Each structure stands twice: as structure tokens, then as C-alpha cells.
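Every protein chain except one is present and positioned as in the full complex.
Chain nomenclature is as follows: A, B and C, assigned in order of appearance, with residue numbering initiated at 1 for each chain independently.
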Amino acid sequence: MIKAGIVGGTGYTGVELLRLMATHPGAEVVKITSRSEAGMPVADLYPNLRGHYDLAFSEPSVDELASCDVVFFATPHGVAMRMAPELLERGVRVVDLSADFRISDLDVWAKWYGMPHESAVWAERAVYGLPEVARDAIRDALLVANPGCYPTAVQLGFLPLLENGLVSTGHLVADAKSGASGAGRQGSVGMLHGEIGESFKAYGASGHRHLPEIRQGLQAAAAGKVGITFVPHLVPMIRGIEATLYAELNDPADFERLQSLYEDRYRNEPFVDVMPFGSHPETRSVKGENTCRMALHRQEDSSIVIVTSVIDNLVKGAAGQAIQNMNIMFRLDERAGLNAPALLP
Amino acid sequence: MIKAGIVGGTGYTGVELLRLMATHPGAEVVKITSRSEAGMPVADLYPNLRGHYDLAFSEPSVDELASCDVVFFATPHGVAMRMAPELLERGVRVVDLSADFRISDLDVWAKWYGMPHESAVWAERAVYGLPEVARDAIRDALLVANPGCYPTAVQLGFLPLLENGLVSTGHLVADAKSGASGAGRQGSVGMLHGEIGESFKAYGASGHRHLPEIRQGLQAAAAGKVGITFVPHLVPMIRGIEATLYAELNDPADFERLQSLYEDRYRNEPFVDVMPFGSHPETRSVKGENTCRMALHRQEDSSIVIVTSVIDNLVKGAAGQAIQNMNIMFRLDERAGLNAPALLP
Amino acid sequence: MIKAGIVGGTGYTGVELLRLMATHPGAEVVKITSRSEAGMPVADLYPNLRGHYDLAFSEPSVDELASCDVVFFATPHGVAMRMAPELLERGVRVVDLSADFRISDLDVWAKWYGMPHESAVWAERAVYGLPEVARDAIRDALLVANPGCYPTAVQLGFLPLLENGLVSTGHLVADAKSGASGAGRQGSVGMLHGEIGESFKAYGASGHRHLPEIRQGLQAAAAGKVGITFVPHLVPMIRGIEATLYAELNDPADFERLQSLYEDRYRNEPFVDVMPFGSHPETRSVKGENTCRMALHRQEDSSIVIVTSVIDNLVKGAAGQAIQNMNIMFRLDERAGLNAPALLP
Partner (left out) sequence: MIKAGIVGGTGYTGVELLRLMATHPGAEVVKITSRSEAGMPVADLYPNLRGHYDLAFSEPSVDELASCDVVFFATPHGVAMRMAPELLERGVRVVDLSADFRISDLDVWAKWYGMPHESAVWAERAVYGLPEVARDAIRDALLVANPGCYPTAVQLGFLPLLENGLVSTGHLVADAKSGASGAGRQGSVGMLHGEIGESFKAYGASGHRHLPEIRQGLQAAAAGKVGITFVPHLVPMIRGIEATLYAELNDPADFERLQSLYEDRYRNEPFVDVMPFGSHPETRSVKGENTCRMALHRQEDSSIVIVTSVIDNLVKGAAGQAIQNMNIMFRLDERAGLNAPALLP
């Protein structure tokens, strides 16, 4: 049984890790830390865990976490880059769900996250944990940088186009929408039900932290420079991300083979589902599940390929993908703990 | 491996049975019927089942269903009472999620359901499937009448009071609230998002079909006549029932021992959770889970005991309880297939 | 043109006063204060006011407010009792939307609000502003204590029964449900969309501050002691309160005349609408409107009368009723500014 620890477990990502790990056949959470809630049973904070966990939050302590096989960081940015190195040096493998190790260019990281990066060494050694791109590297990684939620939905949707050089890379558009849990469990006025219920808006339209992460991934896939406009929006629901992606085919004749190209690309991926051409994936179809579901579309006489891609931001966009990465790292069945269908309706 | 069939699988109860059975270690769905959708893969109707089921809907046929060990009826009332007897006579055990066999007084049944009952013989032999009351009878039952959603939340909340004769039984009040999935998946104007979103109302305040079922259960527990006022309400959410119950203690001194009485009553029940006195159970704490979670309250100087009780109407209120009953009937672990924590947030 | 000021205008009650006053033909808001947002245009905080108001928040100052004809307090409890007296002494009339002057027994007030009352003199002179009960007194009041949201819905629903001595007053039950705006615009974790969306729960079941206010009003109507159990619940919507009320008729024969009794009681009330017997008022039918809409119900063979009553908690439960009171106090048409139908859907 793999022993897992969680640092910073009071947020939505933390409770989602606990929910999914509760039924994992080959791993268990033995330690969860929270400075603010130390001593409190996790089931007191999250009543859905009553009867599933006896565990209580404890003070963050490297010594105690060092007994784990793997530690998940579900912390705000800036924490993992300070705390993970010591764990790594003591042989604990780390999956960081924060943004600390996602961006390889540390100047870019510093600019978007407003602080200098403090662990260039481990940033260099970290593997960006998108299994559909880097499964082999993840297998042997000591430190996995778990991708952001929007970047997961956007990259998986664009990858086949860019890897095959089929589209003009100058002006990609990613119009993305997320439920409110993406903003975390912070008591801000702006995320009150009274503020975001029955309303819809864009936010971060002039620049969002996930933009450089998306661009980095797309450029790697395209093996060249990519121009991408990314606008996130807030949907009055709790879970789910939908990304509608627009790109211009270099040769409209390629529309003929797009569907099979996507199906081939993801045929062996346990967590990517390509629907029939022209389908409309719904976020509810992946609620609670680790799947990225997508479909392709074309409008009459147009050279624009449209991809619609959905994930659960807390699962494939965070905790589920982290467990998928753990499964890969520890040679467990990649689907272990991630088998249950989405909750629909 | 127990082989299960589902009759009438296109509604919310049907897809929920499929969702829960997908990870059941000791049973599998081998047959699902729908007259209207025969031939369609279940995953085409319910995209959350893509990758989990190859099964397609088939025409209802007793001959084909007869090869199952157990058949779930997820049909409108009036179907099971006509179709189940033939299956039962061929040795197939039945869990009926409709109302056909819930009411033992068939005149009462006929009045509330607007048609004569057509199977007095099996109505007599049916066991009302509330495991917390009738586990032993369920174990050997050929035909289990799975309780209604409101009746489950209301009965479990009142039982310890009535079984111990602690309250005045003349004027119980059950003020209950349900999410929209309780109305099923019918295309009626009244259940449109545009009609019920951002609104709240009572319905059926002059009399609802679950009233006689509730009364029957409470009277059995009280071993006497019970006066109960039951008003259901519609909440702008999808899943969840909350029931707030009011009863007058015969002796206010009994407030001292109520909490331990409830805890003792349900200590060994795998799916009833009594929270600390004065807690407020939330429906989201059981979303997707088979638990009934409850708490007790007292207002200053009052002899009224207040019980708040929550379930997921599609799980403990329907499909989950049906699987719990199947587990009991087939000597499986009662928790099999029902182990995952609720989806929160 | 009546000149109105608002103290504490950054909350939901404040913006609702501004919304309704924007089209009031006989009164206008000339002053709005907020210590935290002084200097900010109200339309920057509330974009729905863009194009409707040039007004900015200013520091609270009795001198400046003294030029108003009337001042609305939309403040947390404890503010009006300290600040209103000075305004009143300078001849400004006050409508206090907070709880400071609602409870005449100041010991009770102190116990529920956790501080001693600081203005016994004005508490004595304040008129409880439920126009359907105290229109004449309101007309001449210097200080009106605007009723709470739950107390408005509950009192209006029970009044005809109590005024006519038709029900047993020992064990009334008021099961009430409110949208999230009732909790105000405070950045607490518990009111995040991620916490309360898709969920339902009771809260304050062991005692809520509106209980003594409700009891006081009901006892006045009954001219005697009233036992009332009041349980509030949180609905995943923004606006709206529904109260389902239960009382036992002393003489079930009175069911015959209840409907006409209610219709007569409220016939001349511009903001109370009695629907046909057995109707189910929806909160959306009063969204944005100052109406309390109600209906009566009876279950078969029962002596329990059920009343369902709905209001918009921010309108008839707060800002709208405050404007209604202002209209009465200044001999304006009682419906002025309150004429628009509810927003449905």
C-alpha cells in the first residue's frame, strides 16, 4: 500500500484528493497537514468524509511527511518550492498541484506569480505531469508538476492539431469557462453565491496565469512559436471546465481526416474520450470523473476547426490527474481509484 | 457475480443504478430495457457512461429478463405490478423502485395512484425494503418494495422517537424539500430550468402520494395511529432531500437521552449517520452516497424535538437503497458498490 | 421631492434601496454613506446602477445626513441605536432596517444580539413597521423599526388566524427557507457559491434571532402567549423567502371560512396577495417586488391549517418595505416606487 501525504488539505483540491483516495485499492492517505486546522478531524471540516476517514489535520512537518512514499502539495503557489525540496532530498516523491514547478522559464514564472522562484534546481528536474504527453518521464520523476485546470483542457484539445502541424499557429483562440470551485475555498466577496449565482462573466481577459503554462505546452507540441489568446470565464456552477478552441486549418482538406486523427491520438489514453464529430460534450458528463471528453466541429465553408473540450476542474484538472500521476509513478494500474463514472444528473 | 436486469432504465433512477453498479464488485447489469429507446447504447443516452458500459437498451421481455438473478423495476407505477409477478414465478427476485408494492392496504393504494391494484398476491408477499427496519425479512424476500425518497428521509428521522413512544403521535409535522431530479426525466414545462431555477415553492401541500407510505411506516413503528402532516417543496438544485421533522416530547426530560438513543438505534447501521446534537446536515454531504445523515435540535424552553435528516433522493432514496437491498438479499457485503464518499463540493 | 439618505449602503439592502429609489417619483437618494468605500461612486460597486446614479459613498456624518428628510439605516445591528438618536433629535425621520429597534423587551434584545441596548428612549418610541398591522402608527412615527425578512413572511401568514383566535397557540410551527442574499454581502467561506450551490440545509435550528421578533408580533396579534417553533433553511438561490406555517384549528369547521377570512383581512392591502385555496406561491412570483403572496391548504381529515407565504427577502423583507414605510410616513402613494411586476422568469 502506497502511503501518501497531503500538504494543505483544507481546500477543494485537498478534499477531492481525500474523496478519490478513499476507495483507492493501492494507496492510502496517512498524513494531511494544515497549519490553520491542525487537530481537527478531516471529517469535521468535510462532512462527506464522515465514516470514511479517522484522520485529523496535523501541523506541516517535514519529519512526519518524510515517512510517506509520496506527498501531494495542495497549497497556494510559493509553498511547494520552499518545502518540497527537503522532502525530495529525503527520498519522498512529490506531486505538486500548485503552479510552482509548471513553468520552466523561471523569469516568466516570477513575473506571473509575483515572486522570485526559490528552487531552480528542482524546477529543472520537475516533470510537467500531463500523462498524455509525458507518461514515460512521469514514471521516473521524483517531482511531478501537476498541470493547471484550464491548461489541461486546452492542451488536450489542441495537441493533435499542433503535433501534426495542421493549423496556423499565429492566432489560436481558447475561450474557456470554469465553475466556481476553481477559485478555491477562500472567503472572498467576489465568490459569494449572491455575487456569482445567476450571472456569467469573463475575467482575467487581459492576461491570466494559465496563459504562459498553456503557451509553453502548445509550443512544445508545435515545436515552434505559438500565438494564443486565452480568455477564462466564470460559470454559475461548482465543478467543470469547458474550453472552446478555434484554429485555422492550413489545408481545409484535412477536415476529412481530423476525426480519425484525434481518435488515433487518444485511442490508448484511459482518460481522454473523443466523441463523434459534431457532438457537444457537457461538463456534467465528467463531474467527479478523471476524463477529458472532446469533440470536433466545422461550420459551413469554413477553414476554422472548432474543438470543444470538457473536464472536471477538480479531477482531471487537479486531484484526479495527480492520482493518475501517482499511479504512473508507482507502477499501479493507471485507472486505480479513478474508475467510477461521473455523477449525472 | 450476480446478474441484474433493469426494466425502464431511461430515467434518472435507471442511470443511477447503472452508475453505482459500474463499480460493484459482486454484481453486474446484464440487461436493461426500454421500449422507447430499444437498440440505443446506454452510453449514447447518458454520456457519463461512455467507457463504462457497452450495454444497449432492449425491448422489455420476460424471457430475456428471466435469466437474471435479480431485476430492478425503475418504471412508473402500474408497470411492476403487471410484469413482476411473471418474473417472480420464474424464480427471479425483484426490487421494485416504483410505488406498486409499498402500500399494504390496496384500497389506499388504488385511491392515491388512481388505478386498481392488479397483484394482491404479490402485494401481500412483498417486503417493504427499509433495511433499518426490515433487514431480516429483506434477506429472504422474493419481492422487495423499495421505499420512496421522502418516506426514507422522514421515517429514518422519526423512527427512534416512535419506537420508544416518546412523542405525541397526533400532530407530527414533516416539512420536506427535494431537488428537481425527484420529478424524473419527463419533458414538462413545470420542471424546465427557466421555471424552477432561482425559485422555491411548496407543492402537493394538500396531499402527496408519499403521505400514506410515510403514515404506514410511522404507524408500524409506533404500533398505533399516527397523525402526520407532510408538505414537500421543490429546491432549485438537482439532487438531495432534506426533511425537517417536528414532534412534541411527552416528557421534556427525555431531551437528555435523545442523542444517545439515536446513536444507539443506528450504531450498527452502515448507512445512517447521527451527527452531534445541534449539527446541521447538508444535502451536499450525501450527494451520490447512500447515507442518511441526521441531527437533533431543541429550541429554548420548548418541548418540541426537531430532527433534520438528509439523503440523496436518487441514492438512499432510490437506486442506492435498491442496491443495498440486493446486497442483503444475496448475502453480499451490504456496503458493496456503495463505498464511495459523497461528491463535495 | 423627499430627500433620503442611506447609512451603510454597501450591502445588498443598500443597493436594493438604490435600485427601487431610482424610479421613485416622489423621493430621491441624496446621500449614501460607507466608511469603507467613501469616495467610490455607487455605480462602481454596483454596475447595475451605471447610468442611474452619479452619487458616491461618503463618510458617515450626522451633519450631512441632517439635511435629509428621512434616513435609512442599512447597517449591522448596534449602529442605528447609537447614531439614529442624534438624527432624530435634529428632526430627521428614520427607517431602521437593522434589528436595533424591533424588540420592545430590551433584555430579550440584549440576549439575542449580544450587547446591551443603548437607546431605551428611542426603543420605546419606535414603531414596528409592519404596515398591515401598524399603518396609522407608522404614519406619525419618527422612528420606524423595519421588520426582519423572516418575521414579515411568518407574521403576515399567521395574522388572520391569531387575530381571530382560531388556532391553538401552543405549538405553531414556521418552517422557513431563504435565498443566500439574506446573509448579506460578507466574504465568509460558508456563503461561497462552492459551499451552498447545489445544497440545502437548515441552520439556526436551535434558535435564530428572528424567533423573538416573530414571537412578539404573534403574541400581539393573539393578545396572549404564543409557542412557536421556527427553523430557517438556506436555499441555493439568491432572493426569496418561503415560509410554510402549521397551526391546529380549534374547530375544524372553521376551514369553511378561512379563505374568505384571509381575503377580507388583506383585501385593501396593496402588498399582500391571497391566492386561491390550495395554490402554491413561488418565490419567483415576487422577485424584485414588494408583495407577500400566500395560500392556504388542508390535508384530508386533518385539523392542521397550512399556510405557504412568499416574499422577496430584499424587497418586502427589507428595502421595499422600508420604502413602503417611507411612503406612509410622508403621505405619498403607498405604492410609489413599488409598482413594477416581479422579474419572471
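Please note the rule applied: contacts are C-beta pairs under 8 Å (C-beta built on N, C-alpha and C of every residue); 3 or more make two chains touch, one makes a residue touch a chain.
These numbers come from a predicted model, not from an experiment.
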Discussion item. Given that one chain is not shown, which residue among A:E16, A:E132, A:E195 or A:E289 touches it?
Written reply: A:E195
Worksheet item: Of the residues listed, A:E28, A:E269 or A:E282, which one is in contact with the missing chain?
Response: A:E282
Worksheet entry | Selected from B:M237, B:V315 or B:I328 as touching the chain missing from the view | B:M237
Worksheet, complete the sentence: Only one of A:I103, A:L161, A:M237 or A:L314 touches the unshown chain, namely A:M237
Response to the item:
Against the hidden chain, subunit B presents residues 12, 180-181, 183, 185-189, 191-198, 236-238
Response to the item:
Across the whole complex, the chain not displayed is touched by subunit A residues 171, 173, 175, 177, 179, 194-195, 197-203, 205-207, 211, 227, 229-231, 233, 235-240, 242, 244, 246, 248, 278, 280-284, 287, 297-300, 302, 304, 306, 308, 310, 345
Item to complete: For subunit C, enumerate the residues touching the unshown chain of the complex.
Response: 12, 15, 18-19, 22-23, 46-52, 181, 185, 197-198, 238-239, 273, 275, 281-282, 284-289, 291, 293, 314, 339-345
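In the analysis below, only the chains that are shown with their structure count from here on.
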Worksheet item: Roughly how far is subunit A from subunit B, going centre to centre by Cα mean, in whole Å?
Response: 36
Discussion item. Nearest whole angstrom, what separates the Cα centre of subunit B from the Cα centre of subunit C?
Written reply: 38
Worksheet item: In whole angstrom, how far does the Cα centroid of subunit A sit from the Cα centroid of subunit C?
Response: 45
Response to the item:
Each of the following residues of subunit A touches two or more other chains, namely 12, 181, 185, 197-198, 238
